[in-house]
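Below are the structure tokens for one structure; questions will follow.
Removed from the display is one protein chain of the complex; every other protein chain stays in position.
Lettered A and B in written order, each chain numbered from 1.
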Amino acid sequence: MKKAAKAKPHSPRVESSGLTRGPKIVHTARDVKNFKALEKRVGKPGDFPFTRGIYPDMYRGRLWTMRQYAGYGTAKESNERYRYLLSQGVTGLSVAFDLPTQIGYDSDSPFAAGEVGKTGVAICSIEDMELLFDGIPLEKVSVSMTINATAIILLALYVAVAKKRRIPLSQLSGTVQNDILKEFIARGTYIFPPKPSMRLVTSIFQYAKDYLPKWNTISISGYHIREAGSTAAQELAFTFADAIEYVRAALSVGLKIDEFAPRLSFFFNAHQDFFEEVAKFRAARRIWARIMKEKFKARKPDSLKLRFHAQTAGSSLTAQQLEVNIVRTALEALSAVLGGTQSLHTNAYDEALALPTEKSAQLALRTQQVIAHETGAPATVDPLGGSYYVEHLTDRLEEESWEYLNKIEKMGGAAACVETGFFQREIQQSAYEYQKQVETGQKIVVGVNKFVENDRFSGKILKVDPKVREDQIARLAQLRQRRNGEMVQRKLGDLRKTAQGTEGMFPVILDCVENNVTLGEICAVLREEWGEYRGAVVL
Amino acid sequence: MTIRSRPGSPTVLERFKKKDEVALARLISLVENREKDYEKILAGLFSLSGQAFRIGVTGPPGAGKSTLVDKLASHYLNQKKSVGIVAVDPTSPFTGGALLGDRIRMQGTSERKAAFIRSMATRGSQGGLAAATGDVALVLDAFGKDYIFLETVGVGQVELDIASQADVTLLVLVPESGDSIQAMKAGLMEIADIFVVNKADREGSRKTVAELDMVLNFKRKKGEWRYPVLPTEAVNNVGIDVLLDTMDEYRKFAAEHHLFEKKRREQIKASLLGMVERKIRNRAEAALKVELETLVEKVWKREVDPYSAVEELLAADGQLR
Partner (left out) sequence: MKKYRILLAKPGLDGHDRGVKVIAAALRDAGFEVIYTGLRQTPEMIVEAAVQEDVNAIGMSILSGAHMTLFPEVLELLKKRNSSHILLFGGGIIPKEEMDELERLGVGKLFGPGSSVNDIIYYLKKALPGQKRKEEALF
């Protein structure tokens, strides 16, 4: 076997993500590890180690879910939108929240100025949550919430609304992203230090185990890691390092592996290097199956299956020659489909500049429909399996990921690496490296450093109506007037006491929100008790 | 050229004395850059200084120094004391640039008015750096800061020199530092007065604390300072109170045993000698430019040995002799 096929550990990755130089001119059987045993090693679709997919029939049985994440200013506006979507036959909702809600500020906080309702809906109290899901049958729809640092509060609000409506909690189904580690690593909407943050994560696990059997308690995300500039191998490795940390945390609060493993889900980026992306999704399934089987001794077949959502790469969109983004997104989406994704979000071409218009959002969805119904790509399972090149890439990405994973283990695991800034540094280096290649023209970005047209961006960008914040502030003021202030203080006292201890936080937070305590008030107490975290920036 | 004061517009120094932070920042730059007249300024500020308590904080990268400084500073600020922080980070030897990110971890402090944070790059000057840092501290002191933190990365000579500008020095380590402690055993006491094992929730912290304690206090004689080794989790605000108490204890102990006087005298001596050295050197370079070049040439050609060359140089300038 040729040495060349082997990747050097953590050197600038040859081939990876289109960085440095390109792949070999021709790939042959010799580039695939143990080619004669390939079929056995790769496994059948639906069988361990799931390289070819987690179901035997994949899209012949059921197409992937076309899930378009969307955000709208107020609870009322969002509610109208959701009702419309449901009337169109959608069975799953995907909720985007504004940044103050994500970082634990009420709409009337000075920190929220200019941000209310901007990237999604603003939710401060149970009133907002009731409005958001007004007339929506919570026992029937699955609700996915992109929320992390304050996931426990939003989930508590959701549960509180269901309780008020006397819906059995066991019927609630949906997902909270709840992946705080990647917030520290890449996305930046963290509040508390890692330790209490992890406690909030496991508090959700604990509560869901007893009361929310159909809830996906976490969606472990590589998407944002990739957006921050990582390579494909880093995206895989860092996501799984996070996953291992969460599994350990869950085990440490007394959960059994096969109890919660089937409820873990993942979220990856569908980026530009087409074949590498297909290989990445294939490698991901293999790595996860091995982690669960060998490291955590999971038994249930469902515990070993990696289920994931994919979204096309926002960072690949360019502000120059906007329409070219449609082509980029289509190719990225195709790679996710060929890689066997369970659900997919396609970006709108104008998102390089602002929130999408109705028209561009529709075009994004149509892109998925063309892939699903016109290209024939879903007709056969894992159509690229057995390709010398794709199998070679799959092996290589798996290998590189394991090298990273072993290194991270030696450094004390993902939480420790977050604190030392290891992930952040690795990602920054990759991002900087990429930028340098764009600058020198080694890496071509169509419309940006080649085939350039002089199309300086002109026009309006979508701005949120300031009335959204005014409305929220007025409603909050009314709530604070009307509610039982003494009760609120008592509940906040309970919260403080619980925060000082070590037990699960969900029940006390649920009690708070049921008594009209706001998200900002809860976070203010926790900020006082636990402090605010400032990210590790190591450059 | 010194710009003359215009009638009506206050001078930088006047504004400095009226607690104008813009003037403070301007004077720090002047001192840091060794701009013209910086010595005159320092001379003028000297009489205003001497009130602040200086805390040196050093340790390996990633030990959590900035976060620790943030927590300590917050405590003083809550007591209505004023705080200045000088955070020193290395300059890239290849590009001459620097990336200074310590402020990020000190936001608990910077949200409040009272803390004045200044990031400094080492700028490759080995000898002069400690002096410049000390001078910047003097400016902050003269401005009226009650507490001044001097934070540096690493445990090399330069960092120690900077730390030596302080009244009390903390060495911040992490549980994994155990191995390196063994290697530098002997020198530890010269580095710091108080030892902190931060991130103490990590594995091995107890062992590291115990080992350090052994190494540090093994040969302690009666009446000597017992080097405290304190576990902290700065991020979670754990162990900070004990550390603050210990710093107070050290302050008392040092006062009772006249350690400050000794330290300050040594600092003064070192800085005086440093200044003299620099002056003489500058003067020699200026006065003997021609002679120096000639002698460099001769030594290089091995016509003269370096030792005789020095004598020749000294002879050339009577004043230096």
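Note that in this section a residue touches a chain if its C-beta (ideal position, glycine included) is under 8 Å from a C-beta of that chain, and two chains touch if they have at least 3 such contacts.
Note that the structure is predicted; figures quoted are calculated from it, not measured.
J.: Could you run through the displayed chains and say which ones the absent chain touches?
T.: Per the contact definition above, the missing chain touches A, B.
J.: Which one touches the absent chain: A:V90, A:I136, A:A249 or A:A354?
T.: A:A354
J.: From the list A:P262, A:G413 or A:G535, pick the residue that touches the absent chain.
T.: The single option touching the absent chain is A:G535.
J.: Please pick, from B:L13, B:V238 or B:L259, the residue that touches the omitted chain in the full complex.
T.: Selected residue, touching the omitted chain: B:L13.
J.: Considering the whole complex, which of A:Q171, A:Q428, A:Q442 or A:N515 touches the chain not shown?
T.: Residue touching the chain left out of view: A:Q428.
J.: Given that one chain is not shown, which residue among B:D37, B:E190, B:E224 or B:E261 touches it?
T.: Checking the options B:D37, B:E190, B:E224 or B:E261, the one contacting the hidden chain is B:D37.
J.: What residues on chain A make contact with the chain left out of this view?
T.: 99-100, 102-103, 111-112, 114-115, 118, 183, 187-189, 227-229, 315, 318-320, 352-354, 428, 431-432, 435, 438-439, 445, 448-449, 456-463, 534-535, 537, 539
J.: For chain B, which positions touch the chain that isn't shown here?
T.: Interface with the chain not displayed, on the chain B side: 2-6, 9, 11-13, 21-22, 25-26, 28-30, 33, 37, 40-41, 44, 91-92, 95-101, 103-104, 107, 110-111, 116-119, 121, 123.
Following the convention adopted for this analysis, only the chains that are shown with their structure count from here on.
J.: Quick one: in the complex, what on chain A touches chain B?
T.: The touching residues are 193-196, 412, 416, 419-421, 530-535, 537-539.
J.: Quick check: in the complex, which residue numbers of chain B touch chain A?
T.: 61-62, 67, 99, 101, 104-108, 199, 201-203, 233, 235-237
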